[in-house]
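Of the protein chains in this complex, one is absent; all others appear in place.
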Amino acid sequence: MREKSQTQSRIPGEPGIWAFVTGDLLVFSLFFILIAIGNQEQGGVFSSARSSLDLRFGLANTLLLLTGSFFVAIGVERYRLNDGRDNRIWFRLAILSGVIFLINKVFEWNAKVSDGLTPMTNDFFMYFFVFTAIHAIHVFVGVVILSFLHKKSQAPFTRETQRGLESGAIFWHLVDLLWIMLFALFYLV
Amino acid sequence: MTWAWFLLVAVTILAWWLAEGEQKIAGATTTAILLTASVKIWIIGYQFMELKIAPAFLRYGFLLWLVAISCTLVVLIA
Partner (left out) sequence: MSATTSSVLAQDSLSRKSLAFCGYTGYAAIILFIIGGVWLGGMLPPIPNANDAPAELVAKVNDNLLNFRIGSIFMIASFALFGTFGAGMAAQTRRFETSPVFSYVQIVFAAAGTTIALLVAFAWSLMVFRPDTYEPSILLMWADFAYFLALFSVPLFGGWCVLIALPIFFSEPGREPFPRWVAYVNLWAALLFAPGQMVIFFKDGPFSWHGIVAMYLPFIAFFAWIAVMSWVMIKIAHDENS
């Protein structure tokens, strides 16, 4: 799997994006811990609230983001190969997965609210709505970044553009990664 | 790359199956689910975010965070 040009270790993307990733992970770690503490202190409330979540929405969203990440990873890899092919399709597909995720989220929130479950209902739903909203903003920003990547992937190969693509991709993967944990904490546990 | 995705999807389905099933040992299922999440996060970091070609400090830093947050969550929840 390793390309010949990468036998030496290097920082994927640029250092700044990793600084941002670190920061984001710290913030979301706080969020995860808050959910866990809530679960510990109000186990009954949390587990009954959790059971009113529709696992299908969560599962679909997880698969959407995983697949989106997959496409982005391929897109970046193909760009590096620099074999003249049009790699934009991969980013378009990833954008599609992000957009469907957001639409899905809106439907899901809507369904909950129509059932009378709002951020003010209990602490589980407080965390659920707020953190999935903050995450959804990340997805939205990710989609915007992907549209930049989509354009850039057409550009002639330069190390700079490669790093830019990698950095954008890393943000997208971060978004995916954060959802994995949110999915586990909100839907599965 | 492709096998990473298949693995991720497989682990997701596994976790879903665990969640749907009955909790015979409550703590164990919870821990298992959190572990599957950690495994998936590791795969995303290592393969997709390309930590596999990154300098050791970055890779191990990520691993350190992952282990720390997973342990914390398991202790708090399970």
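Worth a mention:
Which chain is which? They are A and B, in the order written, and residues in each are numbered from 1.
As a working rule, a residue touches a chain if its C-beta (ideal position, glycine included) is under 8 Å from a C-beta of that chain, and two chains touch if they have at least 3 such contacts.
Keep in mind it's a predicted model, so treat the numbers as computed, not measured.
Although it is left out of the displayed model, the omitted chain contacts the following shown chains in the full complex: A. Among A:81, A:106 or A:130, only A:130 touches the chain that is left out of the view. Interface with the hidden chain, as seen from chain A, comprises residues 14-17, 19-20, 23-24, 27, 30-31, 34, 119-120, 123, 126, 129-130, 133-134, 137, 160.
FYI, only the chains that are shown with their structure count from here on.
Note for the complex: chain B touches chain A at residues 1-2, 4-5, 8-9, 12, 15-16, 18-20, 30, 33-34, 36-37, 40-41, 44-45, 47-56, 58, 61, 65, 69, 72-73, 76-77. By the touch criterion given at the top, residues 1-2, 6, 9-12, 18, 22, 25, 29, 32-33, 36-37, 39-40, 55, 59, 62-63, 66-67, 69-70, 72-74, 77, 166, 169-170, 173-174, 176-177, 180-181, 183-185, 187-189 of chain A touch chain B in their complex.
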